[in-house]
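Have a look at this one before I ask anything.
Every protein chain except one is present and positioned as in the full complex.
Right, subunit A next:
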Amino acid sequence: MALVTETDYGTPAPKSERKVALTIDGVGIEVAEGTSIMRAAMDMGTKIPKLCATDTLEPFGSCRLCLVEIQGRNGTPASCTTPVAEGMVVRTQTERLKALRKGVMELYISDHPLDCLTCAANGDCELQTEAGAVGLRDVRYGYAGSNHFDGKKDESNPYFTYDPAKCIVCNRCVRACEEVQGTFALTIDGRGFDSRVAPGQNEPFFESECVSCGACVQACPTATLSEKSLIAIGQPEHSAVTTCAYCGVGCTFKAEMRGEELVRMVPHKDGKANHGHSCVKGRFAWGYATHKDRILNPMIRAKVSDPWREVSWEEAIHHAASEFRRIQSAHGPRSIGGITSSRCTNEETYLVQKLIRGGFGNNNVDTCARVCHSPTGYGLKTAFGTSAGTQDFDSVDHSDVILVVGANPTDGHPVFGSRMKRRLREGAKLIVIDPRRIDLVRTPHVQADYHLALQPGTNVAILSAIAHVIVTEGLVNEAFVRERCDWSEFEDWAAFVAEARNSPEEVAKFSGVPADLIRSAARLYATGGDAAIYYGLGVTEHSQGSTTVLAIANLALATGNLGRPGVGVNPLRGQNNVQGACDMGSFPHEFAGYRHVSDDSARHIYESLWGVDLDNEPGLRIPNMLDAAVEGTFRGIYIQGEDILQSDPDTHHVAAGLAAMECVVVQDLFLNETANYAHVFLPGSTFLEKDGTFTNAERRIQRVRKVMSPKNGYGDWEITMLLANAMGFPMTYRHPSEIMDEIAATTPSFAGVSFAKLDEAGSVQWPCNEAAPEGTPVMHIGGFASGKGKFVVTEYIPTDERTGPRFPLLLTTGRILSHYNVGAQTRRTENVAWHPEDLLEIHPHDAELRGVKEGDWVKVLSRAGETTLRALITDRVAPGVVYTTFHHPTTQANVVTTDFSDWATNCPEFKVTAVQISPSNGPSDWQESYREQAEQSRRIISVEAAE
């Protein structure tokens, strides 16, 4: 396997389809209008020397190395900033150009340290390469220029270093921070020889507003900005293109290796989800894969109060299988079930649900989407006929108006957040509906046109009020509605939203959003051009989560914002493979491809293939499983890569459910919180250790490629096979590609998907079948899967979780950039430097009323429980609202969340919990006892290997 290299064309590709013909070095060539001479030359294989240019950034024209001669024009213009013209005749190599370039390079080298042999970039340094390209043999000015050797290296960032001595002031890092990431954290400070890269107000990188996305490191042509892992290990010698295992953006990376050691993860320019960009998690936070906490041997124990005992794989699997069969024989076939993982591959998820349906003989399978995007599945299937977002990420480049509801893209989906910011800097308008002032509301060169800071729990009312304005002010796209929707359903809906109680003036009374703001936002969404909606868990994690998704779909239908680039309804999925886990039949009521278990034709496909009779009744959802466990009818569970004790609401109830079970089997990288209640632990593998596919939020199926042997011995798909075989339900796949072949053969929307197809195309977006052999970037062009788009009346029903004298504040929860979900992975990386603990955001007014100061311990008390954490006083939250994250088990934010849930899907109402805040002296008694219990539970008795 070789190192995957990408061609750098020097400047970005233009969007024009018009062609221009010119001659370069005597060769005729035709390129798109707007192409730079540099790029046109590279198109025909001629590399013009360059330093400040790279094709991920706009041309800058500062290094003066890429000079060319153009017939009939004076001087030697920079080829990066000079666009081609019809009939142009260009020379890239003449005596004059050679002399000029050599002179420029002499100046660069005169103050550059010549320590190439010990430099981290040795072998991958553009300065070194270009010095060779221009034939530099001597430096007339000597080598005693100001080389900044006395300048202090900035090693404050956990992942990369800044060495001013190596800097050639090409500005690529500064421009990458601006153009690609959109943070504007860097500048060049000083002039001439004193010039240096300055983060923030000339402070260390770690203390600046730098978000450690790595774009600057990626852009740096020398060793000025270098990964610490590269400095420690050396240059990689081979690489494989794979997909990030963090959020639902699904960035493609080159895993650059030396042997089986990962040197660095470099974002892949050809990645269709990320186009060469990354965030701090995917780019740098992969150290968990080799963290000392990782469990590598299977373990069992009779009681959860016992220490763990390491055993062979054979013993662990046999024990789990025999326990499951014992429970079923005593309590019936529906007394056990399982949970698939949105962190695992499609193939692994498919196998777990297959094991449960075919091997366990019931449909008690669910997935973590239950607690995040299950309302998306219900809502979008009802409205459009398909349980998925409508667009690809590239679509945002065509949006004129972007409406963000209950999502925080710059933290939760940072690479797409950067993409969105770029479009906003180009002039698109922005509406944010969120109780909290997320970064997008006001960030460098981006400002929301309208921020509707609503009271948590009033989403449906606000969206209906927006619809009220659209309907009553005649802003409906009637042609679209008449053609694409059921007109009588539209009329019913329009009559409903037009009622006075849904007007902005009425809704303003309880939502906290002024009526004129609602009206202005509605007018902008309906009339501002192509308008796209992006939403997250602030929409779904409510008692009316599914209704909110339907209300969003209503807006898109009414304004005709569907079926073309730039528009649509786009759920931003939390985990890397939430979409895929749902697609693969992880819900208890449906098979892969969203076909209900009572659908005889779908069920017969699997019955004949798997050779077993399948249950035609829906199974238990995760909260129902826990209820049934407490009740005594559900007694065993197989949990792959999911930590329900930390991620699910009402921790006390989750703990009671797990404690009531007779056999809890946890398959994970670490002894997570759920494993405190487990009887069997099966060590899992990381995304670096197996083959497979992930499906991102835009339905894009991408390859995961194995770059190292599984440290635990098996890929997760192999472990599920071991369990299935031990339970007498044979599975004989030799490679995950064979599992995908079965998925394709049995699931109409995946019929055209195979590993060979993905290797050839890079990725495809489902549906990928005979009707769409290359996949479907934008859905619902010309029609909906269900025929007509469905308008649904969305009555606002306030949550029963109410504030009052005892619990006067509303707690809402969310994520932060540096951590991912329950933090099991990111807490085991240097990312803890940014966010070592969960904090409670509280408005200064509420803090003062309670005598709370910045950094104080505070108690958060709800009807469900209490926890303590430190206060962060900020007006990012409105008075009456507090906010925290759920990344740290020592905080256990879900001790206070309630078991209220979405009416349609049981998705928990994480976003609305009535609480009281009061000063505290430190962790609560419960937190202390939990910590002790967790420590006890994690005791391991190691067994010496036999001689």
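Rule of thumb we're sticking to: a residue touches a chain if its C-beta (ideal position, glycine included) is under 8 Å from a C-beta of that chain, and two chains touch if they have at least 3 such contacts; residues count from 1.
Throughout what follows, contacts and distances are computed from a predicted model.
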Message: There's a gap in the complex where one chain should be. From "Chemotaxis protein CheA", "Carbamoyltransferase HypF", "Formate dehydrogenase subunit delta" or "Phosphate-binding protein", what does UniProt name that chain?
response: "Formate dehydrogenase subunit delta"
- request: Using the touch definition up top, pick the residue from A:L620, A:L811 or A:V896 that touches the left-out chain.
  value: A:L620
- line: Given A:E795, A:D875 or A:E935, the correct residue touching the omitted chain is A:E795
- request: Give the residue, chosen from A:Q71, A:N202 or A:S598, that touches the chain omitted from the document.
  value: A:S598
- prompt: Quick one: which of A:A628, A:V822 or A:A914 touches the chain that's been left out?
  reply: A:A628
Task: May I ask which residue of A:N297, A:Q646 or A:N906 touches the chain that does not appear here?
output: A:N906
Statement: Where subunit A meets the left-out chain, the residues are 334, 363-364, 492, 496, 543, 547, 588-589, 596, 598-599, 616-621, 624, 627-628, 630-631, 633, 656, 792-795, 797, 899, 901, 903-906
